[in-house]
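Supplied in structure tokens, the structure appears directly below.
Note that one protein chain of the assembly has been removed; the remaining protein chains are unaltered in position.
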Amino acid sequence: MITPHAISAELLEVSLGPQHPSTHGVFRMNATLDGETIVKLKPVMGYLHRNHEQIGEHATYIASFPFTDRLDYFCAMSNNLGLALAIEKLGGIPVSERGEYLRVIMAELTRLVNHTAVTGFLLNDMGAFGTPLLYAFREREKILDLFEEASGSRMMCNYIRPGGVRQDVPPGWLDRARELVRGYPAFLDEFERLLTENEIIRQRAQQVGVLPKELAVSASITGPMLRASGVNYDIRKVDGYSLYPRFKFKVPLGTVGDVYDRYYVRILEMRESVKILEQALKEINDASPSISPKGLALVKAPRTFRPPKGEAYGRIEAPKGELGFYLVSDGTPQPYRYHIRAPSFINLTVLEDLCLNHKVADVIIILGSVDIVMGEVDR
Amino acid sequence: MIGVGVLKGMGVTLKTFLETYPWGRGLLRTLRMPPTNGLVTVQYPDVKQQHSERFRYFPFLVYDRTPDDLRCVACKICEQECPPQCIHIVGPAKDAQGRPLKAHGRTYPVAFDIDMSICMSCRICVDVCPFDAIEMDNQYELSASDRWDPMVYDKEKLLKPAEYFQQIKPTEAAEVDARLAAKAKKAAPAAPQPPAPPAAPPPAA
Amino acid sequence: MLPSPDELKRALEQLLPGVSLTLEGTVLFVGPKDLAAVCRCLKEQERFGLDYLANLTAVDYPTEHLPAAPEASTSGAAQAGRMDVVYHLYSMAQKHGPVILKVKLPRANPVVASVTPIWRGAEFQEREVYDLYGVTFEGHPDLRRILMWDGFQGHPMRKDYVPEDQDA
Partner (left out) sequence: MSISLDQLFVQLHGALLGALPAWARPWVSILVRIGVIAALAPLIMMYLTWIERKLIARMQNRFGPTRVGRYGLLQPLADGLKMLIKEDIVPTGADRLLHLAAPILAVVPAVLLFAVLPFGRNLIAADLNVGLLYVFAVSSVSSYAIFMGGWASRSKFSIIGAMRSVAQIISYEVPGVLSVVAVIMVTGTLSMVGIVESQAERWFVFTPWGLVGCLLFFLSGVAEVNRTPFDMPEAESELVAGFHTEYSGMKFALWYMAEFLESFAVCALTVTFFLGGWQGPPVPFWALAALLAALVGTARLLMWPVRLLGAAAMAGAGVLWGAEPIPSWIWFLAKTYALVFVLVWFRGTLPRLRIDQLMGLAWKFFLPLGLINILAAGLWVLWPFPIGTAASALLLLVSGWGLVRANNPAPLQSRTYVFAE
């Protein structure tokens, strides 16, 4: 009788990355293979490290905004929002109501951008030659057009400021946004028809990379990845920051916590985002300016902003998970300590646990389902 | 049922495929299929994407009538606030005794360089400028064959007339003009400044 | 509901007699040698239920001096500068938080117990703090540099770090 271990082969060490088509940037995994099975996998990162935190400690609070755009370059708007929240906490800056609405709209549009792109990338990693990715990017471009109209830039928006947003949206923008949001469910239907029910996808993604609930909580996993494992934790609900308590939306939860759940939870989250957007775009009014006077003063003269000594931790539910900004002020225009709690960095903690005993091909889709952006991982 | 998912997906790609041809579109319309996107690529060098008015790429300096009548007074606020530190200003211009030289009633920078390869087009310089002297351009085809000299834009290359600003960003320019007019009205009682001193830099060729 | 920082401190002192805790504002300062016990208690006690370590980082204070620490057995009084390690704790099950813990460490030789055995999520964050600040976490399963390369000298987030090509 031949036991599975009777035929033993030499282990093969493969360095997947940093130049590899599917590592989402300059990420590297040192994998040890037994045949095609992973027996050990160590993530290696830092190829894009630029010490953003130290740059932030030498710049004014406002001057860090354009750098946050480049953290998770898919979600510039929500990165801006995270930093703005932390600064508002630190300096006690009130936010105008219209500004809050615009922030929610931008943050949810960003969630659409991110989830559309990441589901496209995930299917691409499974081998669908570009088609889902290009469909996703087609729709993403339409949202980026809106971002460009509002902020002047498609990806590096640098738009949200403490107290509101830098400029009000141009006339007609809200109507165009409404039109886009109206059309989005139809795109999601098409996108799901393309591959959600596909037997090959199910074979590939179900029961692969299962993340148990307990491990997910203990390993500080956040975002869609946590919710795919069935933990009901959404900072929009828990903290109720900005105007989120005003809107009716639900938090989709997975049951198994495998790659398929992580894929599908993102699709369902997009549908919920569309609901939030519909409500926000209906309720928004121009009764207040888009930025509070104190915030406007900050935009015009960043160096006059000297928050009192103290510290603040502002966190939001970014598309990838909990994005936190930890600021310590010593009373000068520059933060004394500026730390970013990057969701995709911490979500990588469990990568090895997810990949063990799976095949090489699974590693790629597991990594894709974790949803990392190296700008944020390496900072 | 096994295979249905695969067939559904193939239906989506086939529909997209047909949608890109006129005859295919006609066929789909006769079959009462809702329209989808068709071809969405912009054939870049031949066709250029329409950018919105706020589209921002790389700053320029505004002058009003002649290139030596630039609005910049060399206060260096933008240099200080620029997040990637890509602006370098020398000035304001001074004469031999160290008194500030003035052109059209304002001090002016001796040199104003922006390193294009460092600039990240964040628009913070525009936000902080108290004189509305620097604005964002929308020209993005700025590639050069050398990382050093061609990428450092000096004052001559940065200066553009106010009419140009009004042309590329009419809404924003109108706001700026209104603001400047209000300011000028307030400052009107002050004595008119002497004309440009001889040491003024030669206007751009 | 999460008890207020005040009550929290009292409750902890009751549960863990002899633990050194001081409260400054909302921040609970924990003595370095008590950290693991306090964290375990915060996670495992039903009424706290802080199962989620949201954020772990360090703050460098080169000019502030450690007060005469209770564990003054280390090399004399000359402890120039201090290093704080900050923990933001939340509860996913009960949806409350944050509890902010801080540990003051001597800057010259910052050593603290690792919380990775308690929260897996600390693994990469502690590696990052080790890499950028030089804080050693005892009991960490795999304490290596994570963002800088292996042969790198120094800790770039420390306030006195001078980049190599400052003038370039």
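In this document, chain identifiers A, B and C correspond to the written order of the chains, with residue numbering beginning at 1 in each.
In this section, contacts are C-beta pairs under 8 Å (C-beta built on N, C-alpha and C of every residue); 3 or more make two chains touch, one makes a residue touch a chain.
Please read these numbers as outputs of a predicted model, since none were measured by experiment.
Partners of the chain left out, restricted to shown chains and counted across the full complex, are A, B. Of the listed positions A:Y135, A:Y159, A:Y313 or A:Y326, the one in contact with the omitted chain in the full complex is A:Y135.
Of the listed positions A:I235, A:L253, A:A280 or A:V299, the one in contact with the omitted chain in the full complex is A:L253. Per the touch definition above, the residue from A:G230, A:P289, A:G310 or A:P333 contacting the chain not shown is A:G230.
Touching the missing chain, out of B:G9, B:P83 or B:P109, is residue B:G9. Interface residues of chain A facing the missing partner chain: 12, 14, 20-22, 33, 36, 123-131, 134-135, 138, 194-195, 198-204, 206-207, 230, 232, 237, 250-256, 260-261, 264-265, 268, 359-364. For chain B, the residues touching the absent chain in the complete assembly are 2, 6, 9-10, 12-14, 16-17, 20-21, 37-41, 43.
Here is the rule we use: only the chains that are shown with their structure count from here on.
Because contacts link the chains only in sequence, without closing, their graph is best described as a line. The central chain of the assembly on a C-alpha centroid basis is A.
Work out the mean CA point of chain B and of chain C, and you get 46 Å between them. Computed from the mean C-alpha positions, the centre of chain A lies at a distance of 29 Å from the centre of chain B. Across the complex, chain A meets chain C through its residues 45-46, 49, 51, 53-54, 215, 217-221, 231, 233, 238, 310-311, 313, 315, 322, 324, 326, 328, 336-337, 339, 341, 345-346, 348-350, 378-379. Interface residues of chain A, counted against chain B in their complex, comprise 59-60, 62-67, 69-70, 131, 135, 138, 141, 145, 148-153, 156, 158, 166-167, 170, 186, 190, 193-202, 299-303. Those residues of chain B lying in contact with chain A across their complex are 2-6, 8-9, 11-13, 16, 34, 36-37, 40, 51-56, 80-84, 120-124, 127-128, 130, 136, 171.
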